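Omission of a single protein chain aside, the complex is shown with its protein chains in their original locations.
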Amino acid sequence: MKKIGLTLLLLFTIVQLSTAATLKIGMVTTLSTKAGYLGEDIRDGFALAIEQGAGTLGGIPVELMVEDDGRKPEKGKQIAERFIKKEKAHILTGIVFSNVAMAVVPKVVRQNVVYLSTNAAPSKLAGKGCNPNYFSVSYQNDNLDEVVGQYVTEAGHKTAYLIAPNYPAGKDHLAGFKRFYTGKIVGEVYTKLGQSDYAAEIAALRAAKPEAVFFFLPGGMGINFLKQYAQAGLSKEIPVYGPAFSFDERILKAVGPAALGVKNGSQWTHDLDNAANVEFVKAYQEKYGRMPTLYAAQGYDTARLIGSALKAVKGNIEDLDAFKAELKKADFASVRGNFSFGVNQHPVQDVYIREVIETENGGYTNKTVKKVFSNHIDAYAAECKM
Amino acid sequence: MLLVVEQLLNGLQFGITLFLMSAGLTLVFGIMQVINLAHGSFYMIGAYVGATVTVYTGSFLLGIAAALPASAVCGMVVEIIVLRKLYNREHLDQVLATFGLIMFFNELTRIIWGRQPLFMDVPPWLSGNIELLPGLFYPTYRLAVIGVGILVALVLWLIFSRTRIGMQIRAGASNRDMIGALGVNIKLLYTLVFGMGTALAGLAGVMAGPILAVESGMGESILILTFVVIVIGGIGSIRGAVAGALLVGLVDTMGRAFLPALFRFLFDSATADSAAASLSSMAIYILMAAILVWKPKGLFPAHS
Partner (left out) sequence: MNPLFRKYVCIAAVALLLAILPIAASMLGQEYYISLFSRILIYAIAAVSLDLLLGFSGMISLGHAAFVGIGSYVVGIFFYHSAEMEPLLTHPFTVQGSENGLIVIPLAVLVSAIFALVIGALSLRTKGMHFIMITLAFAQMIYYFFVSLEKYGGDDGLSLYARSTLPGLDLGNDLQFYYLCLLLLSLFLLFTTRLVASPFGIVIRGCSNNERRINALGINAYGYKLACFVIAGAGAGLAGALLANQTEYVSPGLMHWTLSGELMVMVLLGGLGTLFGPVLGAAAFLLLEEFLAMYTEHWMLYLGPFLILVVIFAKRGLYGVLVGGGKDHG
């Protein structure tokens, strides 16, 4: 009891101190569980933009409140509710996972609050479920698979074998690949969510003799799969492809040489040649001592987009419609170069194929190989009536 | 046909990894009657320490050599500080306290090693594949895991059937008051057995390191499987742990490997993929429930 009392007391002091006239931005993200580093990167990218503005975004002082949803939808919802009702935040952001987003976003956007997605962008929120208060700054979930589908077709692989976990996001991602792949699918396997050993799937895959393998296995599942795939000696025989989620710089550290040379789809790479990106990559490395990932870039872009709109409305977000109109203009220098919003307020952007390479100091990173899509619009935009 | 052999090997290898985990847990439960949900944490500690030392020194063997004492020492410290106070308590208290330990260790590794998964590779001398049968290539490292598992099973069997300490442990399992009265230092014996159990978990962790992602929370996914194994096998019985581990490893692997093909005969492909995937995720739980309904004490109960 004493402990609770003490915490409460501390809390009230903090609340008292922070009631200055700053604009509050609530970030619901995943900092614990195995996937905690995703939220960490989003947060760090976002915080970097605030730091570069000396505590402001677009000249407007902001306060970033970050809280861990533990990857639990219900908890994410509770935190969002607190940010809105207690802290009176009008801008929310930060969710990493689609299931948390599906729980939080539909309710939040009905309460006169703007939600900007820094990562998860499920198809349900891009098509019929689109909303004027919802923006995705990252992508639509399927984009990074579509680009790989297109590339694998162009590379002339006539047969492909697909692997994803058995849950809706897994099916969405494979659907994205199939939308642009014109060859024959010789196998489509759905594995247990969170599975760690893929020996059985790899043996079945080898027996099917495909020309290419496409997998969507986020987080630790992808690390396991890539290591085991290389250990089975298959990486030299059958090329493997995937969306960027299994090839961010932090996962690559854990996968090691097993990922070398793998081509993957992404809307951002650290070597994209534009002034904003060069500055971002340098500043991020200086501040955090590690390479930025696409999640960090998404967090950074989101913060800067908010900054551009805040500047245009001079910090007055009481008129939320004016603020949203400014957001929709996307008048900021994205680290991705080209960036604008489509009708469903999802990005219209270039999507690339990149390749995993070794750096001089023995680490691993990606280099851009080819721009496959220019100003790519997601498949669900047409269904959105806004 | 070769595919069936290969999948059997995969099942065997998976089963043996599970056995390394289960052996320690079933010993601890059989002898001390204590449920330790934190067993997975020692697996994680083994993997983290092993990965760190391997990367730092470049030697996988040194990694193993560091991981074993690290998880054993952590285990013994936990036993002295926490579990010792819970021996005479109900299972419920043990479940809850060790649930707290899981939270603590997961967060601790996150603080010490950061949030990102660690890297650990197969040592060069174990990389590559061996042609077991014409046309059947199998990763050398996985064969090594099978070898280590069999070795551990043999060593455990020798300790239990041939040594004095093994005798004391068996005696302690069947009647702890009696063996205390005979002048054996029960406290020390328990601490040692617990340390041995967690060292085995650490060994499983470090062996899994090159195959799996070394990450915070990696212990829980295998923990549940481990419990399934020892419950199927019969709690406290090493023989049961062997049987349970192989059964679970084979059922899980064969289900994943052949259910999709089987279901495609029966349904259209979309339904088949989904149904097969969900059934194979549930397979081992169905197996466990079925075995318990049939034999409520598992296949080889220790005190029957």
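Which chain is which? They are A and B, in the order written, and residues in each are numbered from 1.
The rule is simple: contacts are C-beta pairs under 8 Å (C-beta built on N, C-alpha and C of every residue); 3 or more make two chains touch, one makes a residue touch a chain.
Every value quoted in this text rests on a predicted model; they were computed, and no experiment measured them.
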| item | value |
| --- | --- |
| Listed residues B:S71, B:N106, B:T198 or B:T253, member touching the removed chain | B:N106 |
| Sole contact to the chain not displayed, among B:V95, B:M167, B:L192 or B:L250 | B:V95 |
| Chain not shown, touching residues in chain B | 29, 35, 82, 85-86, 89-93, 95-97, 99-108, 110-111, 224, 227-228, 231, 235, 274, 277-278, 281-282, 285-286, 288-289, 292-293, 296-298 |
| Interface residues of chain A (partner: the chain not displayed) | 1, 3-4, 7-8, 10-11, 31-32, 67-68, 72-74, 77-78, 81-82, 85-86, 98-99, 102-103, 106-107, 122, 124, 166-169, 171, 190, 192-193 |
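FYI, only the chains that are shown with their structure count from here on.
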| item | value |
| --- | --- |
| For chain A paired with chain B, centre-to-centre distance based on mean C-alpha positions, whole Å | 34 |
| Complex contact set, residues of chain B against chain A | 3, 6-7, 10-11, 13-14, 17, 106-107, 110, 114-119, 121-122, 127-129, 137, 139, 141-142, 210-218, 221-222, 253-254, 256-257, 260, 269, 273-274, 276-278, 280-281 |
| Chain A to chain B touching residues, read off their complex | 31-34, 36-37, 40, 166, 188-194, 196-197, 199-201, 203-204, 207, 219-220, 223-224, 227-228, 231-233, 250-251, 253-258 |
